[in-house]
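With one protein chain withheld, the remaining protein chains of the complex are depicted in position.
Residue numbering begins at 1 within each chain, and the chains themselves are lettered A, B and C in the order written.
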Amino acid sequence: MQNQILDGTMLKKLLETMLKIRNFELAVERNFQLGHIYGTAHLAIGQEATAAGAVLALKDNDLITSTHRGHGHCIAKGADLKLMMAEIFGRSTGYCKGKGGSMHIADISSGNLGANGIVGGSSAIAAGAALAVKKLFTGQVVICFLGDGSLNQGIWHEAANMASIWNLPLIYFCENNGYGMGMPTAKVTNLEKLSDRAKGYNIKGMTIDGNDVLAVYNTVKNLVPDVRAAKGAVLIEAVTYRIKGHSLRDAQRYRPEGEAKRWLDMYCPIERFKKYLIQEKVLTPGDIANMQNDVIEKIEEAVKFALESPLPDISKVAEDVYA
Amino acid sequence: MQNQILDGTMLKKLLETMLKIRNFELAVERNFQLGHIYGTAHLAIGQEATAAGAVLALKDNDLITSTHRGHGHCIAKGADLKLMMAEIFGRSTGYCKGKGGSMHIADISSGNLGANGIVGGSSAIAAGAALAVKKLFTGQVVICFLGDGSLNQGIWHEAANMASIWNLPLIYFCENNGYGMGMPTAKVTNLEKLSDRAKGYNIKGMTIDGNDVLAVYNTVKNLVPDVRAAKGAVLIEAVTYRIKGHSLRDAQRYRPEGEAKRWLDMYCPIERFKKYLIQEKVLTPGDIANMQNDVIEKIEEAVKFALESPLPDISKVAEDVYA
Amino acid sequence: MREISYAEAVRECLLQEIKADDKIFMLGEDVGLYGGAFGVSIGLIGELGPEKIMDTPISEPGIVGVAIGAALLGMRPIVEMMFSDFLMLTVEQVGNQAAKMRYMFGGKAKVPMVIRTPGGGGIGIAAQHSQSIEGLFLGLPGLKIVMPSSAYDVKGLLASSISDDNPVMFFEHKLLYQTKQDVPQERYKIPIGVAEVKRQGSDITVVATSFMVQKSLKVAEKLAGEGISVEVVDPRTIKPLDIDLIASSVKKTGHAVLVEEACYTGGFTCFLAAEIGKNCFDWLDAPIERVTSLDCPIPYEHNLENAVIPGEDKIEKAIRKVLNR
Partner (left out) sequence: MREISYAEAVRECLLQEIKADDKIFMLGEDVGLYGGAFGVSIGLIGELGPEKIMDTPISEPGIVGVAIGAALLGMRPIVEMMFSDFLMLTVEQVGNQAAKMRYMFGGKAKVPMVIRTPGGGGIGIAAQHSQSIEGLFLGLPGLKIVMPSSAYDVKGLLASSISDDNPVMFFEHKLLYQTKQDVPQERYKIPIGVAEVKRQGSDITVVATSFMVQKSLKVAEKLAGEGISVEVVDPRTIKPLDIDLIASSVKKTGHAVLVEEACYTGGFTCFLAAEIGKNCFDWLDAPIERVTSLDCPIPYEHNLENAVIPGEDKIEKAIRKVLNR
């Protein structure tokens, strides 16, 4: 683990956020299996460090755009777990009144400009938000979360070029989790490091260990001042791994036996960070157990809230199309 | 000029091709001013060396895709000047029976898969042709001509990535003529060399003097064997200059006074090559004058053919939509 | 004959056609080991190999462009577009290049390719994965548009589409994949441009596409009990459109209800209604009713989704309204 010392509060917040994400996703999976969730969702289990580390390195009023695998980003940005869970359960109390679901959760008030069902679909939207930030002199930074697969979308290329020529206060944060659905990243790109894509636009690019939450946090923290000062956009590749299937409906025919288990056993971002915190005497195993219990309680409250929330009012289905 | 010795026939062919292109374009401009051409066209005056050098370095059965500024590529690939001119005049005898016009001339029989009215529009089509070449074991090479502006199109990015991962026998040949319509290339990209874009896909990239026909010819000639052997796609940036306006209808509000004249005076690819040929004693000024006269004669024949050709038969307008 | 599902019929057709002509190959996102998002191509890469079943990056316009280039050289590519919604990324390559190339080049090029893609809603994946956007391609000359509504039709129509020398947009439907029907093992073709009467009737003509054909047949069955005789016509290909068969049915019944899953505004039934109005003006005893989705994006929650997408209730209501019973 990178040893740049952080104050205890932030270290605890990082762990708590990762625990929230992990347990939220497990609850989603469980409730899907229980038949409480219709449709599908894409879980970020194993990728907690990227969301937590990157987002917590921002100021509260900074902005993010997210992806189809966006629960983690949303939680890290401070979304209300109840409203998130309710949305995924398709309830009227959800962030989108049940109209959006897992792939379209947005919480603009907390600076989350929205998940996106289209791979790479928010690449230019994030650039536009960064452009507005410059025009409005609000001094915000925008992080555009992307999967490795989305770097092969044309619009990312167009947006990255504009981010470069206009020096937008924008970080493209690519979570390389080894797969785009069933495709190994190595089969659809010919690069050692995906961050080499940055060279095509003359922007800064770096590849980091996405399962080391401190590496993620410190990398973003160190980059943000220059990005905020509009000294140039950045592409970060955070190497991580997708522990679960692509979606809740993935048979995983393509994945080598035991690969996921190996990653979880050896590189689980949460276990690694727990070890570090204990060894650095920031937290005791007991503290962590308590934190875990508090988190689970919050998640259960969110599930309860979702289950008890009313379904959307069908008579309002055609509302919200136009402002 | 690069001094890799070529036999006289090829040297003469290079000059003759450039003269054909230059005079063809001048004839198009003249006949537009005379009102013989309706619509518009994009002239390659000043860019003769890229088309001639790149295409003549290929085998006859190799393939190209072209752009809206495609007359030069088409001529170099061996198209019939009469049929080209007739198409631009909108006559039934033209390559496309008057249905396509300047931006859509194709001559598949000579290996020209077509100009394209959409910037970057042929990026993936060329990759698909290269894929077919691999599947059919025909051993052809594909050159996809592109303007500098088209490197900012998303589809080029997607195609370049596929060309890289599939090792397609494909050369992206970018003619950087300093402008995309009225936009200076430097304002829409943040790169010293546009060929740096290649780094984002881990393919070979190189930047050359596009007004030095021997540099162009030798570069392509030297690359082709490996490309043909499917050892990897390539991106070539050939630095050149657009002497005329973007199209026949461009008021050129954006261009500094005298810039075009300076380029023509100092870097005209034809004058430079003439000097070289005379100094190397490949041709005498008299030989060149004769060649110029022969070319002009051919062009005038093409204009005559076009003018005397019948207009398309309106009753056939809705034909050729479906095979 | 054996019963197989719509998805199996597509798979069998792909296998048979690709084996029969070495110019044919399929490409798309996760069509290989994954077997496609809806499992249509499961096993094909094993039987045919990665040259015939090509996995691609997530690059929709690029994939279509690659298919066009290959088709120009005589190959017969079949693109699987994972969700029809993603076709929105490819409208330029499909509509400007594939569709127009032959015309722009004065008839000197052929672009034989098929884009297969599942459309429609019903599985709770919201606005960007549930659309019925076939109508978006109606206005782009040079394309053919096919919408098979059954396992039998999908095999025969796909075979015809693959052998067609033009770009064909082939719209499957998520909720049809598991529907079963008797399907011949051997190869066969159903001609493009020929509609079919799926059920004979005399009181009213219901013209429906894709999954809506199945819903309409259920309604027809139910109303038969009341002595309402509904004729259900499936255009099967919406471009070219077999207006003759449709018009003769409407002339016979004097009443028409048009059913599609696309929105009220801008879908195929708008064109169809215009055509029927023009061809059957003197035969229509009542205004044509169109049963469509509401003019709003497809919502996530299941009940909301069912409130947007036309159900049997709405089809029945429309029939009763037109017949005034």
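Heads up, the rule we're going with is that contacts are C-beta pairs under 8 Å (C-beta built on N, C-alpha and C of every residue); 3 or more make two chains touch, one makes a residue touch a chain.
Given the structure is predicted, the values throughout are model-derived calculations rather than measurements.
Listed by label, the shown chains that the missing chain touches in the whole complex are A, B, C.
Among C:53, C:262 or C:309, the one in contact with the hidden chain is C:262.
In the complete assembly, the contact with the undisplayed chain comes from B:311, out of B:34, B:229, B:289 or B:311.
From the set B:17, B:123, B:140 or B:189, the residue in touch with the chain omitted from the display is B:189, counting the whole complex. From the options B:128, B:154 or B:205, the residue with contact to the chain not on display is B:154.
Summarising the interface, chain A meets the missing chain with residues 65, 94-100, 104, 106, 108, 113-114, 116-118, 121-133, 135-136, 154-155, 158-159, 161-162, 165, 319-323.
Looking at chain C, the residues touching the absent chain are 61, 85-86, 88-89, 91-92, 95-96, 99-100, 103-104, 126-128, 133, 135-142, 239, 262-263, 265-267, 269-271, 273-274, 277-278, 281, 284, 286-290, 295-297, 299.
Think of the hidden chain as still there; on chain B it touches residues 38-40, 87, 90-91, 96, 98-104, 116-121, 149-150, 152-154, 180-183, 187-189, 253-254, 311-312, 314, 317-318, 321.
Here is the rule we go by: only the chains that are shown with their structure count from here on.
Centrality annotation: C (chain centre taken as mean Cα position, compared with the mean over all protein Cα atoms). Per-chain Cα centroids separate chain A from chain C by 36 Å. If you average the Cα atoms of chain B and of chain C, the two centres end up 41 Å apart. Chain A and chain B have centres, each the mean of its CA atoms, that are 46 Å apart.
Residue positions of chain B with contacts to 2 or more other chains are 154-155, 158, 161, 165.
Residue positions 56-57, 59, 61-62 of chain C each touch two or more of the other chains.
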